[in-house]
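One structure, pasted below without further comment.
Only a single protein chain was left out; the remaining protein chains are all shown in position.
== chain A ==
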Amino acid sequence: MKRRTLLASAATALGLTLSGTAWAEGMDKVKACFVYVGPIGDGGWTYQHDQGRLAVIEKFGDKVDASTYQESVPEGADAERVLTQMALGGCNIIFTTSFGYMDATNAVAKKFPNVKFEHATGFKREAPNVSTYNARFYEGRAVEGLIAGRMTKSNKIGYIGSFPIPEVVMGINAYYLNAKKVNPDVELTVVWAYTWFDPAKEADAAKAMIEQGVDVIASHTDSTAPLAEAAKSNGAVIGFGQASDMAEYKPSPRVTSIIDNWGPYYIDRVGALLDGTYEQADVWAGIKGGEVLIGEITEAVPAEVKAEAEKLRDDIASGAYHPFTGPINKQDGSPWLAEGQTAPDGDLLGMNFYVEGISGDIPQ
């Protein structure tokens, strides 16, 4: 409950600073370390975090040592050991870049109060040296949804979900709502892969949907496999770059992409540590803050659809439009948002329901 009230009180939620301890003195040199859930070569999620790490090195040069990272760390007991080793090894700030590291991050943070921990996509900040950060990927999903609704010929669109956690459910809802807005006949198929990175499973999920007649596929997993599968359809099926631009699939099947851009945040945090302004934080930025970028919309998309999508992107950035704007009912028909009301962040971060019109159940 603590998180809900906390977020509700922060209407902007952008760069929200908690009443934490500020580390008044700066540092001469910062050792920044990174824990990755997949291999850097995944071309998606982990690759983008590593781009952020490289951006830190480029920005601060000799004042930072960001050479320490560990790929493919399982979410569980192993994460705790890796974090402890990093803390013992002299890291000043450790970025843990997957939801599943939440408990390990908090447990290790309590043992090393002088090391700063930054946990991506989590909500637990049990020690004053734990900060969390995330991006409003659902904003990008809204843009994808609009393109999907306009582009589908079969009126069947698909979504490859990783795990049924709020982060993913909110992406599915945003995608569907904004597709339906431009195409009331659209139907959504969701397939759960139960993995963040498994090209074979992701390809199977895409294949299964294509066989059912789905012709626009969005994915919430990290590899390029769904796009590779769509590419076999000779242009009949399109998809989106996920986490990374995935430009090698341009102009089709990849018609646009959601690009995670962690560099500015990482530079900001390491910089704050260097100059002594570091404070505990919970940051949730989106298109406006530059954490979520919409990749180039290719010529495979008609000019008017492209213009419409770009306007949606700009409206979200300016705050003129919120992807979750009422009236919206939940799947069972009960009202969620009234006319004109926008979704509070607390509702989004705990989202465990589909909106009206999506068939199927969230795995329970």
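One rule holds in what follows: contacts are C-beta pairs under 8 Å (C-beta built on N, C-alpha and C of every residue); 3 or more make two chains touch, one makes a residue touch a chain; residues count from 1.
The definition used in the following text is that contacts and distances are computed from a predicted model.
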item: Name under which UniProt lists the unshown chain, selected from "Sigma-70 family RNA polymerase sigma factor", "Tryptophan halogenase", "Nucleoside ABC transporter membrane protein" or "Caa(3)-type oxidase"; value: "Nucleoside ABC transporter membrane protein"
item: Omitted-chain contact residue, chosen from A:72, A:233, A:261 or A:342; value: A:72
item: Among A:164, A:264 or A:290, residue touching the chain not depicted; value: A:164
item: Absent chain, residues of chain A that touch it; value: 3, 33, 39-40, 67-72, 74-78, 80-82, 84-86, 88-89, 100, 103, 107, 123, 163-166, 194, 350-352, 363-364
